[in-house]
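Right, I'll just put the structure down here and ask away after.
Some chains omitted; the rest stay in position.
First chain written, first letter: the chains are A, B, C and D, and each begins at residue 1.
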Amino acid sequence: MWLNLSSIFRTLSHDPSVRAVVLTGSGDRAFTAGLDVQAASEGGTLTGAGPSDTARKANGIRRHILEFQSCITDLEKCEKPVIAVLHGVSFGLALDMSLACDIRVATSDARISVKEVDIGIAADIGTLSRLPHSVGNLSWVKDVALSARIFGAEEALRVGLVSSVYKDKKEAVDGALKLAALIASKSPVATLGTKEIINYSRDKPIVDGLNYTAVWNAAMLQTQDVKDAMLSGLQKRTPKFSKL
Amino acid sequence: MWLNLSSIFRTLSHDPSVRAVVLTGSGDRAFTAGLDVQAASEGGTLTGAGPSDTARKANGIRRHILEFQSCITDLEKCEKPVIAVLHGVSFGLALDMSLACDIRVATSDARISVKEVDIGIAADIGTLSRLPHSVGNLSWVKDVALSARIFGAEEALRVGLVSSVYKDKKEAVDGALKLAALIASKSPVATLGTKEIINYSRDKPIVDGLNYTAVWNAAMLQTQDVKDAMLSGLQKRTPKFSKL
Amino acid sequence: MWLNLSSIFRTLSHDPSVRAVVLTGSGDRAFTAGLDVQAASEGGTLTGAGPSDTARKANGIRRHILEFQSCITDLEKCEKPVIAVLHGVSFGLALDMSLACDIRVATSDARISVKEVDIGIAADIGTLSRLPHSVGNLSWVKDVALSARIFGAEEALRVGLVSSVYKDKKEAVDGALKLAALIASKSPVATLGTKEIINYSRDKPIVDGLNYTAVWNAAMLQTQDVKDAMLSGLQKRTPKFSKL
Amino acid sequence: MWLNLSSIFRTLSHDPSVRAVVLTGSGDRAFTAGLDVQAASEGGTLTGAGPSDTARKANGIRRHILEFQSCITDLEKCEKPVIAVLHGVSFGLALDMSLACDIRVATSDARISVKEVDIGIAADIGTLSRLPHSVGNLSWVKDVALSARIFGAEEALRVGLVSSVYKDKKEAVDGALKLAALIASKSPVATLGTKEIINYSRDKPIVDGLNYTAVWNAAMLQTQDVKDAMLSGLQKRTPKFSKL
């Protein structure tokens, strides 16, 4: 399934007809309840069945985690902005996935948890790496990651894990689609650059972010979109940008 | 104009009679509405008029952005704390500039926007690099940067873009000046170190920040100001520090 | 005293019977009022009494700060999660110490301040390095660090310096102990990994955090705790993990 | 072809029967003469045929370079040590490829060049990024990269680009195979760790390298290979390690 997800987002990333993506769970009950513990417990993949030598088993686990992370990171690498709608049960992989998205919104009934500690695991598909760069309250980050306690949408909004809360899934998806449509109405050159430069700068000193921005825009400012956008602005009409 | 701004802040930085700086827009209407699109659209500097070869044009744009960024970074490099008062229309360069300041306050009527996407541009004078290090809500950062939507002072306060909101510009400037006066009453050696170490640490692992602090204070703790400040504290009187 | 504190936390870190730690001040009045200015002013250690040569004095100060920082960093390095309860007067070293803890809670009467500027010093035992990585509101961080103004628990909660506020010290310690007990009921392998990976990732680009996680879990997923935790989950009973 | 190369090395990386890899050109004439300029000049892929908008063309080029680099980086990521034998004409991509290998040897007739400048390009498939981390003579690195001059095996040995020079291709391949066989006789757990930790440390401060090593070996020292290797050493016999 994760290889599928990756493949879908690699396609969306380069598909010229896509301008923004909304990701949510199917049905009302859950974004995802995370790992299927029953299956994992039977399959043994999680805990590295296979060779009996500890080091060889360790390398097998490492390969598996790296491959899994790489699938999720394809959401982050997608050239088009991705909006995650968290709703209902949003445990474990729900955070790994939504933290690799650009924007997170939630429904008021969302029940969110960094659940991995409850199955004896330090979350390893991205949550623990992305959370401290996404939420500016390190005490809260550790509180929920160490306790695995379930928290709601209002708390998520207050600490900055999500940027909007909607009454229910229908309204949340509507809201996300409206935001996606707004983003899709902008120059795709500008939104790609905005996403890329924020992600780069998040990980780097300011001085590096500035220099990268200058190199990035050296090409991107030469787009016809800038002229079209400025002219449309002056003429009070909506510009129409070609595909990326 | 940006070269002037830079020159002013380089002077303020070393001027011994300056202890803190308040930066705001003139008049009530706007901090700044950002780039003058009309002029830019006519002048063509933005989109790199000049050589017809794409690479040579790109290098001209790169030079131009780097020089522009460098002017704005002179606000950040100013040895004295700088407080920005955002009011009224605060678009585009308003954020580039105020994010290079140390403290941001706003009036309740402030209308703020990362406006660049609306003219087909990924903001390139600092906003996209400094915002993720100034506001701990990455979902919100991307929401406003990708959508260019206008937000108000209360939202800015809630997400941590500004640290205070005032009723109107008069009160905001009064508040900023009061804060500036408070800071100016402290040892200028201590405030310089505080600003410098926070900026250094923001960009670096904790362990590097700690070591830098130790090297910095190796000289700075030898100041007479420490003795004066401690003695004044014990004697319940206000110390007076010499200029920096 | 700081050497003692360090020694205690190095012991707690490796003591197999410890699963989580709560740190607070004794008595009701204060977590700590910070440096004893009277003593420091008489002893002269702060300002580097000793050799008269500026460089040699500087190196003495540097050694002293590095040693002091290293004691406080032992709280951060403690393998077991540490919860700080800020209450009453919480000045100066109160922040250096609690920012090296994992989770911060406060009582409603807490009066908190980055007090060092008031004695002519840029705080050098960790506050200025850890604050920008713990609180996602850089304007507020500089506001309080440059002004040394005293703020309360509600403000600390709003900006994300603490993650909970309690009515008084008794309730706060009860709350902290309850949280500690909850954390202590989880697999100590999982909580160690969670703390370690968050701290590593806080200081590094996402891609480095992900890779580190994979290497870390290559060994840690082989623990019996995962099997026990999953089985207990399926059987709806409380697992019991052996000591670390 | 590059996608094939990538696919081959991803297979070799995980193939349990592979312990070390030797990479060389077929025939005697060349490791590779680099890009086929004739084809590139006709095909236009190099210079980004496709959309006429400069920004969209730029993004197409960026995607193409990233994909190409990723193929070459799969040599570096290969879990098994890779030895490159440079011989005859070794231009352009010969360096991109061999710098992604672990060990480089050359024949005495090798004619090596960072050739890209001669076709108007700053080498972009890895040479300019890996060369300054592989050769400790930055003046020489820039000399050959800026001038595209052809240099021989002796010069490559003197500056440290290659670690051995052989009379001709036959002897070079023999030498490389002998070295590969020697490496293959060691514990594959130990050689994987050695490659991984050197690559990690090359890119990071010492303190990070040390910590990573400790986490890596926390699992890897638990291998049976250590016991077997030590026992064999004491008993003066050759250990035999199971596959990785």
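Brief remarks on what is shown
Quick note on the criterion: a contact is a pair of C-beta atoms (placed from the backbone, for glycine too) under 8 Å apart; a residue touches a chain by one contact, two chains touch by 3 or more.
Because the structure is predicted, anything quoted here is derived from the model rather than measured.
Here 4 copies are displayed; the structure file describes the full homo-oligomeric complex as 6 copies.
Please note the rule applied: only the chains that are shown with their structure count from here on.
The chain pair A-D and the chain pair B-C differ in C-beta contact count, and the higher one is B-C.
Of all residue numbers seen at the chain A-chain C contact, under half occur in both copies; the interface is built from largely non-matching residues. Comparing each option in A-D, A-C or C-D with A-B by residue number, the pair that reproduces over half of the contacts is A-C.
Chains compared, chain A against chain B: the Cα-based superposition rotates one onto the other by 120 degrees, nearest 5.
Note on chain placement: the centre of chain B and the centre of chain C lie 29 Å apart, centres being C-alpha means.
Centre-to-centre spacing of chain A and chain D amounts to 33 Å, using the average Cα coordinate of each chain.
The multi-chain contact residues of chain C, meaning those touching 2 or more other chains, are 133, 135-137, 160, 202, 215-216, 218-219, 222.
The residues of chain C lying in touch with chain B in their complex are 37-38, 40-41, 46-48, 54, 57-59, 61-62, 65-66, 69, 73, 76, 116-124, 126, 128-133, 135-143, 145-149, 159-160, 202-204. By the touch criterion given at the top, residues 212, 215-216, 218-219, 222 of chain C touch chain D in their complex. Of all the residues in chain D, the ones that touch chain A in their complex are 14, 51, 53-56, 58-59, 63, 79, 189, 192, 219-225, 242, 244.
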